[in-house]
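Every protein chain except one is present and positioned as in the full complex.
A and B label the chains in the order they appear, each numbered from 1.
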Amino acid sequence: MDNATTLGTVAHGHAHEHAHEELGWWRTYVFSVDHKVIGIQYAVTGLTFLLFGFTLMMIMRWQLAYPGRPIPLIGTWFGQDKAPGGIMLPEFYNQLGAMHGTIMVFLGVVPLAVGGFGNFVMPLQIGAPDMAFPKINMMSYWVYFIGGVVMLLSFFAPGGAAQSGWTSYTPLSVIATSGQTWWLFGMIFLITSSLLGSINFIVTIIQLRAKGLNYMRLPFFVWAQFVTSFLLLLAFPPLEAAGVLQLMDRLAGTSFFEPSGLVVSGKVLTNAGGGNPLLWQHLFWFLAHPEVYVLILPAMGIVAEVIANNTRKPLWGYKAMVYSLIFLGFMSFFVWAHHMFMTGMGTAMSAFFQTTTMIISIPSVVILTSLLLSLWGASIRFTTPMLFALAFLPMFGIGGLTGLPLGLAPPDIHLHDTYYVIGHFHYVVAPGTILALFAGIYYWYPKATGRMMNDMLGRIHFWGTFVCINLVFMPMFIQGLGGMNRRMYDGGMQYAHNQSLLKWNVVIGMAAWTMGLFQLPFIVNFLWSIKHGKRVENDNPWQATTVEWSAPSPPGHGNFAIAPVVYRGPYEYSVPGAPKDFSPQFEPERA
Amino acid sequence: MEIPYIVEARPDTGLHNGKLGIWLFLASEVMLFGALFSTYILLRVGASEWPHGDLSVLLGTINTIILIASSVTMVMAWASLKLNDWGKHRLYLALTFVLALVFLVNKYFEYSEHLTKGEGPWHSTFFAIYFTLTGLHGLHIVGGMVVMAYFLGPGAKLWKKNPDQFANRIEATGLYWHFVDLVWIFLFPVLYLL
Partner (left out) sequence: MHSDPAEVRKSVRSYITVFVMLMVFTIITVGVSRFHFAVPLAITVALIIAAMKGSMVAGVFMHLSHERQLIYGTLLLTAAFFFMLLFLPVLAYMDRVRY
């Protein structure tokens, strides 16, 4: 097919037109309604934001490792109001912290995992020509883009960007500088984008599945995107409402979140009062808890695909994994106040949320165990995607296990708001999700571009990242257990109990900066391989069984010349008596 | 390959894409208004006193009647299409638009009355949640009117090209509109009567 729809690979001239009208450059590459172009737009934008958010963290780690020392090389770029003489002001530290979290979660990981991988792979995996609503798909990307620009511009607001944590707790966030208003508007754009996308995903998966592709034959990746989309659809609106309420508190003088008699800098606020700061926390965490499952589910989906493919065996416990996914998604709406154990909730409600939180750990364990058991007796191919996918397993294990003392109210009394929490959630998202996303990039890159990424650079990227990322986050458990609080701009050096823990800040900093260096081989590889990577010999270089591998690499407009038909389950590898070690879903039985 | 089930229903789900899409959107809207109702409950339970009788029950009742009527005209606009009566369809759709406009005009009078008395959202948590709930609801009315205007205007061309797809779109608009009516059915007693 002609109109190649990937970055840089413009297909061989448009000498012959097909039935489709010739769309100009803008409608083909910028305002495209093709899910593959949109997926790549999301992926590249998401990766760029990930890099930016990572850079913010690298700057923060300097301050934490060497509090009060001028930031080297770029210190003077930040100006007098952020880092006079290159020395970070506490306000700037707080901006970096709040924006690091916001950017990584909302502008980086989710757009890449859902917008990027979901958009590009899912329609191909279900044998569809595109998403159900291509124009809405395009809108969802551009609304995300605008939200991202708004978030970035907020750094230039007087007083700087949002600086009340990515959690924007009230009433601090209500009295914060104008950057917070930018944050709120940015979130409204991002949430709208997410809403448009999630409706599209759900309708596409339900309505556009190929003939023969019933629900229990869907690749686990598709199931993961399906459940994720329901989470986004139903959990985000309360945060949108809360954002509007906080905007009204900041701009219209309301007091949704401001209690009566609030004193700021020695002056009593003159607004009406009668508000409830905890209301914000309830509405925020109502989204933000399901949001963490939005962060992990697509990653589990990717890992499942890569593991099945590189073990040459069906996934162990596919059905259990699917039911666990559904149960996990459902339960994720009932656990949110485990983020609020320290807000003065009584024992009844704390017990309720503690119980639901313990229950929700069960499906995660089922999924992880099934993935682990899938390795048993396998002929493992240690391809670069497989390295990342294998690493995901213990990393997610550590992340999940360290969540248990946080989900139980009594130990949370000691661990809440310490570095233990930071260690826990980063283990799931950074050594967890992000490693899985890398696996996905190496795995699906040949489908998107027709070329393989360089293997040596991939392995360097993997080992460097894997070792460094553990050195960054493992010490945080030690710091947290020692009582070191989070969000302290000077690394906690003012507290006696922290003194023995401060040295870890230097270790963490060094590991973080080294990890930054190890992303260079990836960036170079990603860009260079577009034009110079080794061309694939056929459309299915990984010898995989799922439907996307039957399409050309890259697929043309409409994906499939004739609608694919599915004949069997998604992971029929090493079927006894079959001619080759994989029986693709889309190949009919031999006569 | 063309995208299937834009007009005809998929056999195993019995739905066309747009219908599933609009119901999913409405589900998200339930959660959006749910958050505001939750806000109302939390703030009222936590308040030592809560105003009563500050809102005009008369205007609220009139608006309730107007919105319910507009819901009827909206479903009739769709039914007329199914009966192939283009004229009636245009009449009912235009009527729905007009009723929506009257609702907004009433709201304008209501808001002005409060604002001139200094009873804005800043005045108390009651007025804060009143303005937010009715304001967001009002924005949804405006959104619905924009869509109706489109189908009365340039969007009407689709009836000639693909009547079934046009009818589907009107049905989707109707579902959205009935939802807006549904929210008001709960808003009215909660804010005006309790």
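Criterion: a residue touches a chain if its C-beta (ideal position, glycine included) is under 8 Å from a C-beta of that chain, and two chains touch if they have at least 3 such contacts.
None of the values given here were measured: they were computed from a predicted structure.
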item	value
Listed residues B:Met1, B:Ala79 or B:Leu101, member touching the removed chain	B:Ala79
Touching the absent chain when the full complex is considered, from A:Ile206, A:Ile367, A:Val472 or A:Met488	A:Ile206
Among A:Ala43, A:Leu232, A:Leu262 or A:Ala337, the residue in touch with the chain that has been omitted	A:Ala337
Missing-partner contacts on subunit A, residue numbers	206, 230, 234-235, 238, 276, 278-279, 282, 286, 330, 333-334, 337, 340, 344-349
Residues of subunit B in contact with the chain not shown	9, 13-15, 20, 23-24, 27, 30-31, 34-35, 37-38, 41-42, 45-46, 57, 61, 64-65, 68-69, 71-72, 74-76, 79, 82-83, 174-175, 178-179, 181-182, 185-186, 188-190, 193-194
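Here, only the chains that are shown with their structure count from here on.
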item	value
Intercentroid distance (Cα basis), subunit B paired with subunit A, Å	34
Touching residues on subunit A, where the partner in the complex is subunit B	128-130, 132-134, 195, 198-200, 202-203, 206-208, 233-238, 240-242, 244-245, 248, 252-256, 271-272, 274-276, 279, 282-283, 286, 558-563
In the complex with subunit A, residue positions of subunit B that touch it	1-5, 10, 13, 15, 17, 20-21, 24-25, 27-29, 31-36, 38-39, 42-43, 46-47, 120-125, 128-129, 132, 136
